[in-house]
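A single protein chain has been omitted; all remaining protein chains appear in their positions.
What follows is chain A.
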Amino acid sequence: MDRQQEFVLRTIEERDVRFVRLWFTDVVGTLKSVALAPAEVEGAFTEGLGFDGSSIEGLSRVFESDMLLKPDPSSFQILPWRGEDEPTSRMFCDILTPDQEPAAADPRFVLRRQLDEAAEMGFTCYTHPEIEFYLLKSEELDEQGQPVPADRAGYFDHSAGIVAQDLRRQTVNMLESVGISVEFSHSEAGPGQNEIDLRYADALTTADNIMTFRTIVKEVALAHGKYATFMPKPFGEHPGSGMHTHFSMFEGDTNVFFDPSAEFNLSTTARQFIAGVLTHAPEFTAITNQFVNSYKRLWGGGEAPSHISWGHNNRSALMRVPLYKPTKGGSARVEFRGSDASTNPYLGYAVIIGAGLKGIQEGYDLSEHVTEDVWSLTTAERKALGLNPLPSTLHDAIRKMEESELVAGILGEQVFENLLRNKQDEWDEYRINVSPFEVNKYLGMV
């Protein structure tokens, strides 16, 4: 029993915690939770908690269903929203095989392994996500079958008396109480749309935080009688919900993306990182934009990047190099704007970082940066500038990923296959669906 484990047991005792939730994630990024009685926690630390992995999407197959959950004591937190009467807590878990080895199909392990690889190259990876979501009146749809936004606030709109204000404040408080720092929060472009930025932290912590964040947002909304959704594109006419993420890498105390003498203060390493991400972006789009609906955001305009490009403070580019004070070399970073709010953060960060590292390892050359607004260009102009599109449907993205040795290597063969199968199933299901659009358009026409 190490000290962290002792700390957890002591806190459970002292705070009279009634339930301990063990959290883990399936390949799609859905949070799974198992509740333990306090008396069972010690056993879970030493032996792990057995469960049937075959019931979890993409985790294991029927014939090898025995899995173990091994809680990570450093992630222990009392959950705020259950009130003081019956304190509940949570820990993230690593998934192990019955032989106590990391399960190859555990998304958290995939990211951990990728970060270990980065560490071997001498890098520590930090991420800083900006997560958008919509607040809805309720889970119910209106008569037209459309979701109903909770309010009509616009971008940076500070109109008083809106439910969202209150709700956002409470969310921020709760996040802070579980140790997640929030950097900035404001209303986004769509009605009921919100954005909250998590302060930068190492990539694994950020991914854990995103999982917690989603849960807290949903909990708080429910407590206010509202409903929060991270669906990539709930409204055809309003912008989708992205999860732009800033990446930076440190070697010891030094930010290796920073070079005061280079263009945009962007070091060669940073340029190679960007080149790696851009080169391989089509191969991992099925992960950063994993649902059929993701492609409605990607191709539906409203600031979503559909073409492969990078630019300095250019919001239409897939990779943006943000402006920052040149004196603050430590904050040099690059922003990936492709991923949406539904991304499984473990897998998403693993592939983006993996692609970037590949760029560094192989010394990729970076193309010219784009100064134009990519959305306003014509197709011919984009062609002339050499701006290639990202996959336009989930189907295209699956086909691209299927052929990617890089993605297979990053995910590991088992997650790779599970994910491909899961995405193919989704596509097959979608393909036979007759949408309201089709009914409206063709029923009367022919």
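Rule of thumb we're sticking to: a contact is a pair of C-beta atoms (placed from the backbone, for glycine too) under 8 Å apart; a residue touches a chain by one contact, two chains touch by 3 or more; residues count from 1.
The definition used in the following text is that contacts and distances are computed from a predicted model.
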Choosing from "Simple sugar transport system permease protein", "Sarcosine oxidase subunit alpha", "Glutamate-ammonia-ligase adenylyltransferase" or "Dihydroxyacetone kinase subunit DhaL", the absent chain's UniProt record names it "Glutamate-ammonia-ligase adenylyltransferase"
Among A:13, A:86 or A:101, choose the residue that contacts the chain missing from this document, as touch is defined above. A:101
Among A:122, A:260 or A:301, single out the residue that touches the unshown chain. A:122
Selected residue (touches chain absent from view) among A:205, A:272, A:285 or A:414: A:414
Chain A residues touching the omitted chain (full complex): 2-3, 61-64, 97-99, 101-102, 104, 122, 251-252, 403, 408-409, 412-414, 417
